Structures are given as structure tokens and as C-alpha cells.
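Heads up, one of the protein chains got dropped from this complex, but the rest are sitting where they should.
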Amino acid sequence: MLEVQLSGTLRDAANGAASINIEAATIRELLRKVVEQYPRMAEKLEAGIAVSIDGNIFRDNWGEAIPAQAEIFLLPRIPGG
Amino acid sequence: MANAKGSAFLLAGGTDLLVRMKSGAIDPELIVDIKRIPATQAITKTASGFKIGAGVPCAQLGRDAALVKAWPGVVEAANLIGSDQVQGRCTVAGNLCNASPAADSVPAMVAARAKAAIVGAGGRRSVAVEKVVTGPGRTSLEKGEFIEAIVLPTPAPKSGDAYLRFTPRTEMDIAVCSAAVNLTLGPKGVVTAARVVLGAVAPTVVLVPAAAKAIIGSTLDDDALANLAAACEAACAPIDDKRGTVEFRTEVAGVLARRAAKLAYERAGGK
Amino acid sequence: MTLDTQFTDQKFKLVGSRPDRPDGVDKVTGRARYGADASAPGQLVGAILRSPHAHAKIKKIDTSKAEKLKGVKAVITSADLPDLTNGNRGNYDILENCMARGRALYDGHAVAAVAAIDAETARRALSLISVDYKVLPHVTDVDAAMRSNAPIVQPHVRTAGGEPSDKPTNIAQISTFGHGDVEAGFAKADKIVEKSYKTEQTHQGYIEPHACLATVGPDGQGELWVTTQGHYTFRNLCASLLGMDIAKLKVTSSEIGGGFGGKTHVWMEPLALALSRKANRPVKLVMSREDVFRASGPTSSTSMDIKIGCTNDGRITAATATLRYQDGAFPGIWGMLGAMTAFACYDLENVQSVGYDVLVNRPKVAAYRAPSAPMAAFGVESTIDLLAAELNMDAVEFRLLNAAKEGTKASYGPTYGPIGIGPTLEAVKNHPHMHAPLGKNQGRGMACGFWFNFGGQTCTDLNIGVDGTVNMTVGTVDVGGARASLSLIAAEELGIPYEHVKCNIGDTASLGHNDTTEGSRGTFSSGMATIFAARNAIEELKSRAAKTWDIDPEEVDWVDGEAVAKGVEHSNLGPLSLAQIAKASPNTGGPIAGHSETVADGAGVSFASHICDVEVDPETGSTRVVRYTVVQDAGKAIHPDYVEGQFQGGAAQGIGWALNEEYIYGEDGRLQNPGFLDYRIPVCSDLPFIDTEILEIPNPNHPYGIRGVGETSIVPPLAAIANAVSNAAGVRMDHIPMSPPRIRKAIKAEAAMHQEVSAG
Partner (left out) sequence: MAGVHVSTTVNGDDVEFVCPGSESLLDVLRNRLGLTGAKEGCGTGDCGACSVTVDGQLVCACLMLGAEVEGRQVQTVEGMAQGDQLHPLQRQFIENAALQCGICTPGFLMAAKALLDRNPDPTETEIRYALAGNLCRCTGYDKIVRAVSATAKELSQEATTKGSKKR
């Protein structure tokens, strides 16, 4: 079971929760289950999201494997200059 | 020109005119390029001083050794306008006629007692430079009149002039405020005559007789300089705008006048 | 094929050298073609009418007189741009920003556009369009916009991330980051410093205005030549807004004359396409400099409160930041980014940062090089200096004591891998600059900065010619020398000379989707795709060599640009060079190519520390930067000249921001200084040489260890210069830019306070 930390306004969509517990082996599975648990997350995903796995930030690669016990953060997708 | 139906403009360097055309502020029906008139293109040394043709680019002033020696402050001021690119085109007559309170060359010309040689349908007349500009963007020139030259006198012996401006950048900027000082020394380094002029602190440049008075009779000691600065501050009537505040312009005008006076004093041979 | 992104500590022959850039000759001879340098047969000139009001209802637009003017071929208003956004509010905002829809939201907001046979006719046509406005109250200041009685910019907006409410507000979003218990942390502190700061709005100031040439036919096919950081993103967005098929709009990125984030967004390109579609002729649309300032995307102005507490031995116990960023007239995420980056340099047990995204009647804010980070760093790094002074501790030592390191939980959440903040601080500590004597009225300051960096979708194609030279096509825009770096990487992998590689930027018809060149991703992501494409080509080259030799491909190795047959049984087979294999390719299976379509993820975070000396004229407040040093972690510098260039350019932009650049709005809500005369970017005589020191702490997620380098260099300057000015002038500067009037005012206030104190 992963403890998925939520940042910023993502907590709004999870009824204010700072973290949620999800069983997932890839980013794709993680995001699917997040939306299943919290349907309002769908809009946030649409707007863009990034997943930090053990400190490495992934924006797009949903096939990325998530190690067991990994530290997971859901972050809003960030633009650059 | 006087016969033009719409607006007619004289093109000297064009560095202000083209910007105004581009912004849509003016839409001339007629543009007359005076640079094709050879007399407007020369700096002439005369018995009484220098005649700078209306088409002479400012950069040319800096290349005229005699002029630089006689009026270093005027040349400095003219050479502060814009970049090298602009220097190759802009003119002191144009700088005057554009009638900006922040024009760099104007305070120095006023301090130097320069005169504008004006030509029109009614003939020629000569007017002190400080009488040409009547307000921001406004001059006392009649329709059909134009300036054919700026005339500078021969400086009195043991004289010096200087011009300093404040800009946030080192170059490519408009004066937030400025000061020109022209002074003459008597025996023992005592100032016997002075003209102090401020720019960008009022709708037109300001000649400050009280500031001149504060240093006449002195050897530019600290008290005299403090009085000079105070007189300058008192003469300021600036506005708050994107380039500076009333408070800042006023106090820095005093600082610049002080520094310009010292520079002019050195140039006059004072120690 | 190896797709392993892990860093391998490969030994390089070419990477790290400094060859001439491949686009150099074009750019020094005037041949390089930028946005405004293209033209098409029958081309029309486009022009845009803009709102003179900061906030107004548009009651009516009458274009009939303009349409009748001879030479006018098309006039458009929002009626010609029907809403096809299908509920996507983000896209609707972009559409509305390109052309006002019933309301003007800022001075400069486009309200109508024309296409005519020449510029003069287009200009006259604009003057014939009459717009009936009802002027509404406006707000341009971020703090004023947050007050409950402020004019509302976007009536549909409700605060995200705050207490649920149905009241219209200008606070679009509140974003909170952090961990621990800050109250408990402050309770443990021996010293606490709390201070408020402000920064004014600045513009990226790229020298090339936005420009494009659009052609759309009645068959629904179109082409767009445009100066952009992301032609694929522009294509997708323009196609979507105009109801075109993505495949039928070909977008070509011109040479780009600077972007720095400002060319990641569309501003007027959909209008050029709409005009062209209506006129059925090519339309060239070029912004004036005034348009660029009024109607493209500057960065946020901000207001913030920073509080940091520490123990007497210099350990920070708690830190908080409240950051109010204005987004312009459309919701953005700029306050959120400020909150994420504010404390990222430090190892903090208790930290909280709250970012407010606030709407005002100003142009839509866009990314500007490490967007939002410089302002937050200004507040935090100024406060850190104040705290160090309270402790009587050296400011660098204090930072080193509290710097984040591998294993630190970042203030924005995740735990750091190997990072460079400590090493940059050590380098600063030991740098001769820190120990050089200072002159009269001079002061020294230093500061740190952080930025994320990104990767993203990326494609590279690599086609090998029969003469053994390599034509490479990439999809990221070259904003500052990337073609040189990517050619070095391709040559390195293939084992051929740098001069044998020609790198092109492909149009949208040539490659799959590439994300915009933002987030310092160009060399990181296209570098990764280039490595993969080259390795893909090498597999093919090996198989061709095997065919030539009639042996199994498994028996072929690739060594220094040559195929080598493995094992003693093949010792009679001499190596085959890339050129030899290429020459034989028509008979071994046809053209040889390598390609890569990938998502380059795992861009490493980046840190920098800057040192700055300034001289302040106490009588005028005039400030000159007299010495400047940049220390930054690049992961791996592929072409060090252009890494240094990024460091120097970022520092120079930061210097302008710190000292003189600012948007100045009048009471009427109009921008007062939309030009390079009064928006004062640094000129050559304003700056000293900018010294650089490149650190190389490999990014574990890139085969070469590359980190992005483009953005972080703009993060520390505001703070470093503020610290230097404060040390030189003896007063703490809390408002950016530190223009001469602000410095004079601060000096006078300080003197008055001292007088009061001594009198009391």
C-alpha cells in the first residue's frame, strides 16, 4: 500500500485529505485508482499533474513503475520559461 | 511650408519626428528635409563665436576640437542624447524644437547664452534659446518659421561650463533631472559670473538666478555649494511621473547642480 | 536498443568541447529567418485594434466602415471566433485573451483585427472601426485586488484551495505547501525575523516581437510560420480554437529572437489564422514593441510576508511565507509556483508556504524563466541575510548550515536525491570574489536559488546519408545554441566528427509531437532523444555490417564509430566505418536511420548561488553592479560556452529586474511605459563581465547526467543584489526594483529614524 501525499489545491478534490492510501504498481494504475476514489480528481488530472516518485518528478510517463514503499507526491503540473 | 494644407514638418535628424509618426501622434502632409541645404550642415567659427547649422548631427559637435574646447558642457550635453546611432542623426536645433522639458542639450545651451537664428516668411530674427520653448511640446515659432542655426558666443576668458543629468541607466535614457552651470572666474579663483540652469524639473528648463547668486563671489566653498543646491531645490516645480518623483527630482537637481558647478569651476581653471 | 536513462559516467571525446555553432554563419550574415522575415505571394498585412481601457464592457463594435475601405480584405471580431472549447475553461481563457469577448479585461486587450493590402491601409482600417465601451472600475494592484470591495475581474471565479464560498472573488487559488508544525518550531526559536516585501511586474523583454505568417484555405488546410518556443503546442491549440484538424495545420518555428517563457503561449496567432481563413490569402501579423508590452505575457507583480526563526547556534526551526502573486486577467498558477519554490534551498523541519493567485486588470501573466521563483527567493534570501546578521554569523555559513541535501524532505514535498545547493555554497565560500576588498560606497551580497526543470514529450530523427554524414531533425526549438549541443551528442554517440552532423529543427509535419521548449528542457530532453536515436541507428548499422559480412548481428560490436566483428573466428574481417556502411546502404536494405519518440522524464532539480558587488551613490541612489559571479550546477555541460551564456543571460535579466525594470500603471489603469526607452532593460555599459563557475553534479536520470541550465540563473539575482545594495547603503531594501528614488527614500527614512533614536 502506497501513501500518496497530496499538494496544494489537489487536496480540495480529495475532500481535504493530505494523503490517501492506494495500491498501485505504475503511475497509470495510481491515477486510475485516485480518480475511482475521488471523482473530482479527474478535472485536476485533465488540467495537468505530475507524480514525484522518491523525489524524481514525472510529468507524462504513465508507464513508470512505482517501487513498493516508494515516497509518492501528487503535484500540480508546472510550466517553465 | 507655410502653404501646406495639412501639417508640415521640418526633418533635421528625424529621431523624434519618425517616432511620433510611427505612434500615429502626427500624420504629416509635408516633410521638408533641411539637410539638403548645405548651410545647415556646418559648424562655423565666427568672430563672435560658433554657428551650428540646424542639420548638424550631435556627433559632429564632439569632433569639432575648437567647439569642444570652448563649450565642453554644451558638447557633453549634446553627446548624451541617445545612442551612437541616434547621435549620428539628432541635432541640437531639433532637440530644442521638440520642446521636451528633459531635452539634454537645452539647459547647457541656455547656460551658455546660446541664441536661435530663426528664419521665416517675414525674414530672420535671433532669439535667446530660453525664449524658444514655451511649454512641453510648444514653441514660440510662428507657422512657417524654422531654426536655421544655433549660435554660441565666444566664452569669456577663464570660463568653464558643465552639464550633468541623472538617468537610471548609464546610456539610452531620458534625464530624470539635469543641471548645467556656466561660470567665469576672476582673480584668486573667485566666481565673477555664473548661469545655472535646471532641466526636467518644470514645464520648461529653468534658469535659476538665485543659484548663480549663491556662488558668485565665492571660491565654491562648501557653504556656497550648499546655498547653490538649496536655491536649485527652491526653483524646482516638477511632476511625479513614470521617470521620477517630485521629491527625488528636487533633491537630485540640487546634487547635480553642485557637482556640475565643481566641474565647471575646474574647467575654468579654478582649484 | 538501449533506452536506459540512468547516468553511466561515460567517458567523452566531444561532449564538453566548444565547437562553432552550426547556425552561426546564418546569424552573422543576416540570412537567418526570424518570425517577421518570411513572406508569401499575395500576402496581406494584419493589424489589431486594442482596448484603451483597463476594464470595460464592449457594447457594440461597428466594423462596416473599415470593411468598405478599399484594400481591406478581412475584418474580424470575436464573432469570427466561435467558442469551440467545449467546456475547457483553460482554452476558453486563451481564446478570450486573444480577442475580447464582450468585455475588455486590460489595457491592450485585442478587440478587432483587420487584414489589408498594405500596412497603411490596415492602419486606416483600424481607425475606422468604432467600439462602444462602457468603462468599468478596474484594479491593477495585487493587494488592492484581494480586498473584499475590489472590482471583480472574472465573475465566474471562486477560490480553489480555500474555504468553499459562492462569492465572486479575485483570489483564484490558494496553494499551501510544507510540513511539520511551524508554531512549535517558532516556539523553539531564539531569534525570529519577519518582514514584508514587494516586487513589481517585469517583462521577458525578448528583442524580437511576436510575428507570424498564416495561410489557411477554404479546404481547411493551413500553414503557420511563427516565432515560438513550442510549434507543436501552438499547432494543437490553434487547430483546436479554430476547429481545424491537427494534421492539416503545419506549423514551422522560425528562428526565435528570444522567448524566456513569453513565447510558450499564443497571443495573436489564432487571429492571423482567422484573418487568413476569412480573406483566403496569406496574412502576416507582427506586434509592435508597444503591443508586446501591453498584450503579451509579463511576469507577476507580488507582495509577500516572510517569517523565519532559528536557534542561537544558527539552526532554522521554522519558516513561513505568504505569497500574493497577480496572474493578470486570467487564472494561473504563479502564486502556487512561488509557494513551491520559496524554501526549496533549505533543510527545514517545520515549513509552510501559502501562495495566492490573484486576478487584476493587467495582461495575462506568462512564464518568465523559472517563473515565480525569483520573487519568492528575494523575500526568503533577504530574510535569511537579516537573520544571519542578527546571529552575527557569516551569511554563507548560515546558509550552509541549513542547506538541503540528499535525503532532505523538500519544502514542496518530495525527498531530494543528489543535489547541488551545498556544493554551490561551498564554491561561493571559497571563491576569490568573496574575499576581494570593497571600495567606498560598495557592498557585497549573495543569494541562492532553485528551479525544478522538466523533460517531456520529445522526438529525434537521425538520417544517415550515403557519404556518412548525418542529418538530424529535432522538435525542440533552439533558443540559445541547442543545435550545437545536440550535434555534439549525436557525434559523440556515433563516433563521428561534429562537422559530420547537421541538426535541423523540424516542422510539425516532420516529427511526432514535441512539448514546448520550456522548463530548461531543450538539451535535457532532446539530448536524451538524440542519444536514443543514435543508439537506434547504431543497431541498424551493426545489422548492415553483419549483412555485409554475412554473419549474425549479435556478433557485431560498435566501437568508436566503426562496426567490429567479435571473436577470433572473424579476425579476418576489418572494421567497417559508419561511412563505409552508409555507402553500401542502397544494397544492404536501403536508407539507414535512427529515431526516438520518448517522454524524457526525471529532469533533475537545479540550484545556483550568486555573488554580487554593487556601488551605491548615496546622494542619488544610483546603483552600479561592479562585479558579479554565478555558480550553478549544470549536471553535465555539453557545450560549456552556451551553458555560460545561459548563466550570464539569466544574471543580466535578474540585474535589470532588481534595479530598474518595472511595469508602471497610471491611475487610469493604462500602462505608462510600453517601450524600451522607459522600460529600462540593462544596456552594455550598465554591466560588468559576468563570471561563471559550472559545477557538474550528474543528474542520475539522464545518461549523460544533464540537468537543465536555462532558468535557475535568474532566481538568485534579485536577492543577491538586494543584499548587496542593503550592505552598501546601510538600509534594507524591501521593494523591487531598487530604483534610485526607492533607494534614496530608504536612505532618508533610515537617517530620520537614527536621528529620532539618538534624540530619544
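In this document, chain identifiers A, B and C correspond to the written order of the chains, with residue numbering beginning at 1 in each.
Rule of thumb we're sticking to: a residue touches a chain if its C-beta (ideal position, glycine included) is under 8 Å from a C-beta of that chain, and two chains touch if they have at least 3 such contacts.
If you're wondering where the values come from, they're calculated on a predicted model, not measured in any experiment.
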Touching partners, among the displayed chains, of the absent chain: B, C
Residue in contact with the excluded chain [from C:220, C:553 or C:675]: C:675
Given B:19, B:68, B:119 or B:190, the one touching the chain that is not displayed: B:19
Selected from B:48, B:85 or B:126 as touching the chain missing from the view: B:85
Missing-partner contacts on subunit C, residue numbers: 18, 20-21, 23-25, 27-34, 36-37, 119-120, 204-209, 255-260, 286, 288-289, 479-481, 641-642, 644-645, 648-649, 651-653, 675-677, 681-685, 687, 689-690
Residue numbers in subunit B that touch the chain omitted from display: 11, 13-15, 18-19, 21-22, 28-31, 33, 35, 57, 59, 82-86, 88-89, 170-172
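In this section, only the chains that are shown with their structure count from here on.
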Chain pair showing more contacts of the two, B-C and A-C: A-C
Rounded Å distance, subunit A centre to subunit B centre (Cα mean): 67
Rounded Å distance, subunit B centre to subunit C centre (Cα mean): 44
Whole-Å gap between the CA centroids of subunit A and subunit C: 25
In subunit B, residues with contacts to at least two other chains: none
Touching two or more other chains - residues of subunit C: none
Subunit A residues touching subunit C - in the complex, by the definition given at the top: 5, 7-9, 11-12, 47, 52, 54-61, 64, 71, 73, 75-76, 78-81
Touching residues (chain side subunit B, partner subunit C) in the complex: 23-24, 166, 168-174, 176, 241-245, 247-248, 251-252, 255
Subunit C residues within the subunit A interface of the complex: 90, 160-161, 173-177, 204, 260-262, 264, 333, 336-337, 339-340, 355, 367-371, 410, 412-417, 451-457, 515, 518-521, 599, 601-603, 701, 710-711
